[in-house]
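Would you mind keeping the following structure in view while I ask a few things?
One chain of protein is taken out of this complex; the other chains stay put.
As written, the chain order gives the labels A, B, C and D, with residue 1 at the start of each chain.
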């Protein structure tokens, strides 16, 4: 899993039926200092995350399908947690 | 999933039988500003996308096979949505 | 698998039920010289690792679920070993 | 899948039995301009590709095993097509 920030939401009318009824969030990976790095990815929302939230994103097919309860769908990433806080080493 | 732009189509006569009858699209990943980044990849088309479209690409085997309805085929990426619009924070 | 250092722990109250009761560790990949490189990732703990430990991290869905004994959960990485020592070539 | 060029062939006498009888090709990923980029990878050949061919490479375990018809083998990449031509946008 990675830490990421929800930076937007994606709307697609022409899409696979299994994506209906779930928000497709645009998330930006974060580094240890909370800075954005790397490139954004799209993840279906499993925990009602919203824009600005720091979230836990799972990046594996079976995991993502399980998280959004659509076991035979083309989904490879999902938001599975919303961060409360992070404890870093002294 | 990632956001990408369809930049071309690939024609291969000598290929695995499971790829017959589906467009093999060349797609270029996009960043938050809509700029191309990273390297292109090939994805089978599940939503009748065309060149120039901004699309949602799934990058996982089972997902891709499911999207194009060929469950036992060597396919690791598929175009599963065409973007209408993207809402970005603030 | 990769070598990584445990650098923190992540607390999320709103999360997938399958993540309950396991530490979600923030780990930083290490290179051959023990220097941190690349970006951190989140892994569920299967061997009671703690902050500062050098650990072995598996990065694959089925593997991670098996390690933490939650076979149908959205988990794509787990800490599966704590390093004692590393023997490098002369 | 990615576009790549076949740049060599790998010979290993001590190897997993499932790799017997298939060419293990060294392939180099290509960018949109046909330039080599990134690092080479090894893929089993499913379409009788040869050195110098521009090929379609699938990079996922089940897909690769299916392509070379060895379903329970340690194979994570296979050459599944030989490119005839590529149509690029305007």
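FYI, a residue touches a chain if its C-beta (ideal position, glycine included) is under 8 Å from a C-beta of that chain, and two chains touch if they have at least 3 such contacts.
On a predicted model such as this, the values are computed, not experimentally measured, just so you know.
Engineer: One chain isn't displayed here. Which of the visible ones does it touch?
Structural biologist: Counting the whole assembly, the omitted chain is in touch with C, D.
Engineer: Considering the entire assembly, which residues of subunit D contact the chain that has been omitted?
Structural biologist: Considering the whole complex, subunit D reaches the absent chain at 6-16, 19, 24, 26, 28, 39-43, 51-52, 60-62, 65, 72-77.
Engineer: Provide the residue numbers of subunit C that touch the chain removed from this figure.
Structural biologist: Residues of subunit C in touch with the missing chain: 1-3, 29, 31-32, 37-38, 46-48, 56, 58-64, 66-67, 78, 80-89.
Here is the rule we go by: only the chains that are shown with their structure count from here on.
Engineer: Would you kindly count the fewest steps from subunit C to subunit D, each step being a jump to a chain that touches the current one?
Structural biologist: When the steps are counted carefully, the minimum from subunit C to subunit D is 3.
Engineer: Take the average of all CA coordinates in subunit A, do the same for subunit C, and state the distance between these two points in whole angstrom.
Structural biologist: 19
Engineer: I'd like the Å distance between the centres of subunit A and subunit D, where a centre is the mean of that chain's Cα atoms.
Structural biologist: Going by mean C-alpha positions, subunit A sits 31 Å from subunit D.
Engineer: Which positions in subunit D are in touch with at least two other chains?
Structural biologist: There are none in subunit D.
Engineer: Quick one: label the inter-chain contact graph as line, ring, star, complete or other.
Structural biologist: line
Engineer: Report the complete set of touching chain pairs.
Structural biologist: Result for touching pairs of chains: A-B, A-C, B-D.
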